[in-house]
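With one protein chain held back, the other chains of the complex are shown just where they sit.
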Amino acid sequence: MTGYRLRVALGLLLCPGFVWSAEKPNSCVECHKQVEGQTRGPATLAAEDVHFQRGLSCVDCHGGDPTAMDPQAAMDPAKGFLGRPRREQIPQFCARCHADPATMRKYNPNLPTDQYAKYLTSQHGKRFSVGDADVPVCISCHEAHGIRSKKDPASPVYPTNIPGTCASCHSDASIMDKHGLPVNQHWDYSQSVHGQALLFRGDRAAPHCASCHGSHEAAKPRTVAIGNVCAQCHSLTRDLFAKSPHKAAHEALGLPECEVCHGNHLIRKPSDEMLGTGQDAVCVSCHEPGSTGYVTAQQMRSAIEQLKTHMASAEAAVRHAAELGMDVGDAEFELREAMTQLTQERTYVHSFSAATMEPIAEEGTHHALRAEGQARQAIREFHFRRQGLWVTLIILALVVSGLLLKIRDLERSDSTDKMDDTSPRDSS
Amino acid sequence: MGYFEHLRAFLHERYRLGGLVDLATHKTVPIHRHSVWYYWGGMTLVLIGIQIISGVLLLLYYRPSAQEAFESVRFLMTRVQFGWLVRSVHAWAANLAIFCAMVHLASVFFLKAYRPPRELTWVTGVVLLFLLFGFGFTGYLLPWNTLAFFATKVGTEIAGIVPVVGPVVQIFLRGGSDVGDVTITRFFWLHVAILPIGLMTLLSLHLLMIQLQGMSKPPWVKSNRSMPFFPNFFLRDLVAWSLILGIVLCVSVHWPATLGEKADPFAPTPVGIQPEWYFLWMFQTLKIFPGHLFGLEGELVAVGLTGLAGLALLLVPWLDRPARREQSSWLVWAVGVLGIAYVVGMTGYALWVKPH
Partner (left out) sequence: MCPRQPLSRRVFLALCLRGGGLALLGAALYPILRYLYPPRGVESSVSSVAAAKVGDLATNTAKIFRFGSRPGLLIRSPQGELKAFSAVCTHLNCTVQYDSDASIIWCACHNGKYDLNGQVISGPPPRPLDAYQVNVRGEDIIVSKTS
């Protein structure tokens, strides 16, 4: 507790707002710091507040007279004291400044001023207008005091914190049941490829709730708009889809575009098994066996499988060569190119045409075959080294046996010489 | 007369080569049951020859700088034809040369070949072994991989422990306060210029002394049986050399020298950093020494004792007084056995504790 106070005190000392308020005595902070209970909080939280840091103080939102030391005088409604706004007053309370471009320009010219207008169009805002007490207002997501910039990692609306902030209501069955809404979105999202990227790998480029639903204007994307939502990032995939025969079919049947196959909150990393006519294939849920679509699905899947087979064979050869201690840099380079083609081919699935995928598959196969060729060359080189060693060893063995024979000859003749020494030598 | 005889006559006429030829051929090699130890010096010699050839070849592609050393060695290993073989042979023959030199030293010690008048042959031999250690230490850093970098860091750290001269030697070796770009230039300079000059000079002296004085025979061998060095013993030498060449090739092809990761001076020291095997016993001695001994720093005592051991090794011909009177002393024998047991034991211990 003491530590906390110390930190707050330090924060107050260090922040420019405090310097300002130190020059002009701020009776709000002076008094509220000393009272116990609920109204003590704001005085201690203010230091981390983005408003306070930009020179705004209690009086700028709540009114009153901070120079008066007497509580009665300081909180005199005659001096414009507003007190604590009621919940249903809050959006307008904030909008006094945040919807006014002239005011906002003084503090943060980049900040939009349409949040309030957007809020009123959102599902939340619409329910708010009819007096629903469950829906969030500004402070539900941004806090009342201690409001931080959305760029501050401690802010509840920092990208990695957004899913948790939304879930504080949307995973609460006691609220959602009343409105007939499910509570599993956060769980589903956290299992999805997007949730994993954002929540577990901290990848802030991954989409969170607001990326698809909007923030102040939050609403359920409409069926026809889903493609546009996904296309914010997956633009090529969407373009391919829009040119494919599926576009018209989905429109005719009133089906959402991407969602039919990939789902919404629980979007898993797509697998090749989703394509084709197998057990996990999504194609067969619409396309009957024998139909053109069914055949195309089979062809597309086999195009991918073919490239994968070539790559697997090349990878095995490269691995084998690497295990033998050979340099496989070239082959790995080719394999990487093949992988690029495979990834691209998987994207071009969304053209739903086997003919479009064919040239990509060919290009990938070409790289995979080259990688395999280079790996096999390295393996041959390895065996050549072994053979070279054997040849050299045989030569060495030949030399050694020659030397040994020579020594034997030499020493035999030496001993004959010695015997000969006793008798006169023959003329030869 | 063949061409060879013509040439010989031509040179003989002009330079009176008779003395040189005599020097090369007059020597005989005693025959007794310890004769097998006479091969080890020759094997060390041929390994040094392999080192010179492979080292000169490596110079063609190696670039001595922290930026390029690792890449140039990798280039040599992967892109240059037979580059892998040249480097592997250089690495393996280096280890085998040090091993053979150690065996040679031990055999000369136990056969008491350092007895007068061969004291200086012994001294040059011991200094040659130290030079080989120097080659190993400086050469190990040159590929600039993580293991070598940190082993060098630790090695030069140890040099700094020696009082008075230690810090100077350390700065001299590192070329600065830490192992870095300058160090690689210095080690390269030592490895390919300074040490080779020393090696060639001492090696020539060592061989010349042997040719002048002939082969020593242990004091307890009474037989006078011998064979001419040339060609009888020389042919046997050739057999041994062929065998060692075969061994070098086999290990180089089957276990080619590896390269590892490029050294990152800012990375934390990885665990299990060990120097080359021939320094392990010293390294382990340092490790097991208590922090403080007789009021002195333990490391200092360990380094001091190792230095004294080196000095004693150098002075063996004078320390072994009985040998000067052609007598064998059990004490000298025991000291030698204990010394070898210590070095082998410590090396084994270091290798054994490594995985834990």
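The chains carry the letters A and B, assigned in the order they are written, with residues numbered from 1 in each.
Keep in mind that, in the parts below, a residue touches a chain if its C-beta (ideal position, glycine included) is under 8 Å from a C-beta of that chain, and two chains touch if they have at least 3 such contacts.
Given the structure is predicted, the values throughout are model-derived calculations rather than measurements.
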* **Listed residues A:35, A:242, A:355 or A:391, member touching the removed chain** => A:391
* **Sole residue of B:60, B:165 or B:311 that reaches the chain not shown, by the stated touch rule** => B:60
* Which listed residue, A:184, A:235 or A:387, touches the chain dropped from view? -> A:235
* Asked: In terms of residues, what is the contact footprint of the unshown chain on subunit A?
  -> 197, 203-206, 233-237, 239, 329-330, 332-333, 336-337, 339-340, 343-344, 347, 388, 391-392, 395-396, 398-399, 401-403, 405-406, 409
* Using the touch rule from the top, list residues of subunit B that touch the missing partner. => 57, 60-61, 63, 67-68, 71-72, 74-76, 79-83, 85-86
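The criterion applied here is as follows: only the chains that are shown with their structure count from here on.
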* Asked: subunit A to subunit B: how many Å between their CA centres?
  -> 57
* Structure fact -> The answer for subunit B against subunit A in the complex is residues 77-78, 85, 227, 231-232, 235-236, 238-239, 242-243, 245-246, 249-250, 253, 256, 258
* **Of subunit A, residues touching subunit B in the complex** => 325, 327, 329, 385-386, 388-389, 392-393, 396, 399-400, 403-404, 406-407, 410-411, 414
